[in-house]
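Just one protein chain is left out here, and the rest sit where they should.
== subunit A ==
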Amino acid sequence: MSSQSTLAIETSGLVKTFGETRAVDGVDLAIPQGVVYGVLGPNGAGKTTTIRMLSTLLTPDGGTARVLGHDVVKEAGAVRSRVSLTGQFASIDEDLTATENLTLLARLLGFSRSQAAARAEELLAAFDLTDAAGRQSKTFSGGMRRRLDIAASLVITPDLLFLDEPTTGLDPRSRNQVWDSVRAMVALGTTILLTTQYLDEADQLADRIAVIDHGRVIAEGTTGELKASVGTGALHVRLVNAETRPEAAQLLTRALASPVFQESDPFALSVRTDDHERVAGALAELARSEIAVSDFAFGRPSLDEVFLALTGRPAEDAQTDQEDAA
């Protein structure tokens, strides 16, 4: 075990290009051990590429990266022995059962036959898969598959675990199970770097967050700091009729004394505000002006809004620009 003073991850000017695209364009990170660190960004922002470089699956084209004190290029072997990656797409053999998958990996890591069997059983119990142990994993639900994939990353307890969008595409119950596992792992001393597209998820789990866009870190801080930079709350309104949006926008701007963000959905509007009373008044005013509202919500700012605040443009743009780059 290295001392807590060694950073879990330290990168400086990290670059990866694919043809013309600079998928990662000078990323600097300093992540201490023992925390959950969130990397937040839209599709194609460079999250997966960054994580693949840090886990030695891709070689950087520029800059340096040290993981638990080891250089990811010169000491790739040392890095690999202490980190583990659960990728965005399940890296399990779907033809094999859950037990066979874990046994296979344990044996390839050097466990003896009996050690491998015991370890597989232990991990299946830990991720609530004991009942499905003998089933081919292609029959698994998305949540079970993801849990098996995480279990597969823990055959040897890693000091640092990379989770690439661990809850994308999962139903709420499965997502909560993954979240609970993440909390349990960090409580036991594993450092976790997770990427996500959801501010909500980063908010729930991460001690610190880096927001990344077009391959660059555009904001970094605790969840509190990040939220303060975009306002703590927002009113989301969805209209029945898209044509009433300009009128509704005007009205809300006046009522809430705050700029209105017209979302990419032509029926949707949002306004950053913390003022409950004014929100109630604004909604009442919409009703008086006979602008029909199909639903509304008052809550945390969405990733769209964080992006607007940080970049001056909605996250959707980044998505279409770089979709192919990931």
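FYI, a contact is a pair of C-beta atoms (placed from the backbone, for glycine too) under 8 Å apart; a residue touches a chain by one contact, two chains touch by 3 or more; residues count from 1.
Here, contacts and distances are computed from a predicted model.
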Exercise. Hey, which one's the missing chain according to UniProt: "Hydrogenase 4 subunit B", "Transport permease protein", "Acetyl-CoA acetyltransferase" or "1,2-phenylacetyl-CoA epoxidase subunit B"?
Worked result: "Transport permease protein"
Exercise. If the hidden chain were put back, which of A:L40, A:L68 or A:A152 would touch it?
Worked result: A:A152
For this session: Could you please point out the subunit A residues that touch the chain left off the display?
Result: 55-59, 77, 80-81, 83-85, 87, 89-97, 100, 104-105, 107-112, 115, 119, 122-123, 125-128, 136, 151-152, 154, 156-157, 172-173, 176-177, 179-181, 184-185, 188, 190, 200, 204, 297, 299-300
